[in-house]
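Working notes, structure below.
The complex appears here minus one protein chain, its other protein chains still in place.
Going by the order they are written in, the chains are A, B and C; count residues from 1 in each one.
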Amino acid sequence: MSGTTLIPRGRPPGKLSPARMGLYAFLAICALFFLTPLYVMLVTSLKAMPEIRQGYILAWPSAPSLAAWGKAWFSACTGLSCNGIRVGFVNSLRIMVPSVIVSITVGAITGYALSFWRPRGAVVLFGVLIAVAFIPYQVFIYPLVRIFSHLGLNNSVPGIVLIHTIFGLPTMTLIFRNHFAALPEELFKAARVDGAGFWRIFGAIMLPMALPIIVVAVILQVTGIWNDFIFGLVFAGRANLPMTVQLNNIVNSTQGEREYNVEMAATLLTATVPLVVYFVSGRWFVRGIAAGAVKG
Amino acid sequence: MFTRRSAGLAVAAMFVLAAPASAEERAEVIHWWTSGGESAAVKVFADQFRAAGGTWVDTAIAGGANARTAAINRTVGGDPPTAMQFNTGKQFDDLVENELLADVDAQAAAQNWKAILPASFVQAVTRNGHVYAVPVNIHGQNWLFYSNDALHRADVQPPTSWEDLFPALDKLKSAGLIPLAFSGQKNWERNLFNNVMAGRGGHDLFVAFWGKRDVAMVKGPEFRSIVETYKRLHDYVDPGSPGRNWNDATSLVIQGKAGMQFMGDWAKGEFTAAGMTPGKEYGCTVLSDHGMAYVMGGDVFAFPRLKDTSQTKAQQLLARVLLEPKTQIEFAQKKGSIPVRLDVDTSSLDTCARKASGWVADAKAQVPANELLSPPALTGAIEDIISQYWNDPTMTTDTFITKVANTLSQQF
Amino acid sequence: MRIGSRLAAHIALAPALLIALVAYCGAMSWTIWISFTNSRMLPSSVFVGLRQYSSLVANERWQVSVTNIAIFGLLFISLALMLGFLLAALIDQRVRGENLLRSVFLYPFSMSFIVTGLAWRWLLDPTFGIEKVMRDLGLAGFHFDWIVRPERAIYTLVAAAVWHAAGLVMAIMLAGLRGVDPELWKATRVDGIPTWRVYLFIIVPLLRGSFATAIILLATSVARLYDLSVAMTNGGPGIASEVPAKFVMDHLFDRGNVGLATAAATTMLITVVAVIAPLLYWQQSRPGARRTA
Partner (left out) sequence: MSRQGNVSLRGVAVAYGPIRVFDRLDLEVAQSEFLVLLGPSGCGKSTLLNAIAGLTEIDDGEIWIGDRNVTWLEPKDRGIAMVFQSYALYPRMDVRANLSFGLKVARTPRAEIERRVRTASEMLQIADLLDRRPAELSGGQRQRVAIGRALVRDAGVFLFDEPLSNLDAQLRSELRVEIKRLHQRLGATMIYVTHDQIEALTLADRIAVMKDRTFQQIGSPQEIYQRPVNRFVATFVGSPAMNFVQGHIAPTTDGPVFRSASLRLPLPTYPFANASIDERPVELGIRPEHVIVAPEAAHAHEVCVEMSEPMGSDLLAWTRLGDLPLSVRLPAETKLTPGDRLRILLPEHRFSLFDLASGARL
């Protein structure tokens, strides 16, 4: 029910049998496969442009330099201003933090209400949510722009937070619903007999049990929201443009000359926040899934 | 009195640019010039606008489609920028039809555009007798760039006509070089096709194709030979070309790994960034069978219709500044394009640009670019067919022509 | 009093309901409506019936996109599941450096494809990618040019997508594996069942919940596949690796053909609903799906 223990299976580590050597060899090859693109990005970011033009993508830089990193952070041009991608960093945080909190809150409550309470029409609502999860969300942008401008929500942090909530809702609801649905229903009944109402059961019993799944949700949402470019661009307003808009400006120019070292450095810099979240919470991530996200 | 939105913009301007918040003539401009060179170019506009008393609020969004989407969304959503960039041509037709753009008739009259701008460009921004956008530059789209070093090594003279081209490519090939550096993405595949069509077919055929959608012409022998020429070029590109970025193709020329590349004049930016000068390390030319056929596109700024009169003033000021001779020449230098004004002194531009400024002044030497003639929907549909034809060795010329003819006769 | 709790449930669902009604259903009905008009760059209200749909069906690029997404979806989901499960099973063998390995396999998921796609394109490029590296190492006959071959390009997208998502699958599977009752392992060892058979016939069925979650997550990313195609091949060579979402985006924004784009989006929507509705209905009508007061 709780306190999922994470004990690895299999034989205890002993001497290296041929089978285990094979296992390590396979894992090493896989790790290599996974790391190669990162390696390419890293060495490219350390090279100068003439060396990149040579086309030896796997070669270690002849004169490794952090110049591109400096340029990406401080001085790369992203339009008229040449202040690098750091410009949007604070904006990205200002968008991300409330968006993550609000979207997860709404998703958790919705998932909870759908799993235990099943009011009339719940299936239809859930069906709509799942259907939306499969539709490219760019399709929604245009009508939403119209709706938002009617409501006066355009170009504001609340507006972009609402957008992230809208598009995070299907996945968040899904994982929370699945998590809660996997919990024994008797727990819910016991709480009702104890006199707890809708919110009390949620706050005192279900939410504490959902802590690991919340970590999963945070990781998914941090990645999604941090990497978002199009919503930030369209709904955040120019005072709140996130970092990815700068990244896109560096990376996606159609006719301008391209500096791959700066692009790679900028990408790696932009990915720092989700990467840190992953590495720090990797353990929690697995544990969170273990606690029930996968059941149901 | 400020609306809340403009107050917000003022705050934004202070944060982003630390510029004086002059409420009077503040212009927020959406454009897609984001790279280093482009950035320097757009700074010319901003500086000149500032010198004229305005405040330039910069909203740069890389990728033409991204920037246009953002601008159109905001305009339709009731929160338009002061000005927005389009490619010269039909990209803003729908905005005009929906009466979302303000005309710049007064400006056009005051500066006498008919006299100072190429006629095709004035026509390209005119709808129903009103002028709706300010052209700011001209990009030639059908240049052939070549590496002097590579040509020298293969013992080839720079080609001067389409007849010259193929023997030169053969020689480059036998010298072990990539004859034609190519970036196999749909728009460049279309651009190459346009290069062949303009170069071998000339102005009339080009316009008959994109503008008049002349199906009979498409089924004729001349068009067929153009199609065959195009496909013949495929023998001279390297196997790595599909999906390649245009600048990586240019990079092959820069390194002397490849002999030549068909590309627009913006490719000069890559050469410049690699420390090369036109006429010295590399050359530029336009191949044409029927006199000169210089394919001219460019960029314009359009101005959404606004309620706020102070913003309208800013629009007028911006429209004026964009076309001032000093702005024009400085911008062209930085951007690698040529001034849209015909009456400015182009001696300070590079050799390629100087060559082009002669053609720009001569209406007979010009071909309006693809975007000027056809709406994006049609362009895209044709582009898909061209791209398929280029990449699919089993697709016959007949099939291609039939598909193109069908698409041209559809409604767009 | 009973009304009280039910009211609370409805109040709690109000935001989701509002979002579903206004944002989802509103936007979807708008999309469906527009698909019956002749809209170009901006929506128009000129009704043209099914014209957009008939040109969509006749559109070769759309046909290719649909075929591609089927191939991609099938391969990507099955390969990501297999690799993810394999990695999880191997990592679960008490290997050294488990935390590091897990992070290595998981990190691609944190990165957007805007630039990782470029790194992938370089690696697969026959002129300076893996092919060249192998040839420089002396394997003169080494050939790997799938990304530039129209009939193979879609498979390179699968490879990059698997790279991106396999770590997530691994994490889900790993968590599932660690929820397996230790007694089961003892039992199978006593019975002398070979390990691979245990995984295949006992563990996999046990983890069907994990598989379901993973499949749903992977499936949503298949339907939304866009960035990867743009960054790696831009749909090429030719139209060989085009996908439906990219068809919609290109026509919506770049090509100013909103009518055709919304017709394509509507077709996608109908397909999704046609798949999901029976599943939901089936799930709902199972015994045990109870309604509580």
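The working rule: contacts are C-beta pairs under 8 Å (C-beta built on N, C-alpha and C of every residue); 3 or more make two chains touch, one makes a residue touch a chain.
Note that the coordinates shown come from a computational prediction; the quantities given were computed from them, not determined experimentally.
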| item | value |
| --- | --- |
| Residue touching the undisplayed chain, where the options are A:A28, A:V124 or A:A190 | A:A190 |
| Absent-chain interface as seen on subunit A, which is shown | 1-3, 184, 186-187, 189-197, 200, 204-205, 208-209 |
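The rule is short, and it goes like this: only the chains that are shown with their structure count from here on.
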| item | value |
| --- | --- |
| Interface with the most contact pairs, given as the two chains involved | A-C |
| Separation of subunit A from subunit B, taking each centre as the mean of its C-alpha atoms, in whole Å | 37 |
| Distance between chain centroids, defined by C-alpha means - subunit A, subunit C (Å) | 15 |
| Residue numbers of subunit A (touch at least two other chains) | 142, 248, 251-252 |
| Sequence positions of subunit B contacting 2 or more other chains | 64, 66, 69, 76 |
| Complex interface listing, subunit A residues touching subunit B | 49-50, 53-54, 76-82, 87, 141-142, 145-146, 148-149, 154-155, 230, 233-234, 237-239, 245, 248-259 |
| Contact set on subunit B toward subunit A in their complex | 5, 8-9, 11-12, 15-17, 28, 31-40, 42-43, 46, 56-64, 66, 69-70, 73-74, 76-79, 139, 245, 247, 251, 254-255, 264, 266, 269-270, 272-274 |
| Touching residues on subunit B, where the partner in the complex is subunit C | 64-66, 68-69, 72, 76, 91, 93-95, 97-98, 184-186, 238-244, 375-377, 379-381, 384, 387-392, 403, 410-412 |
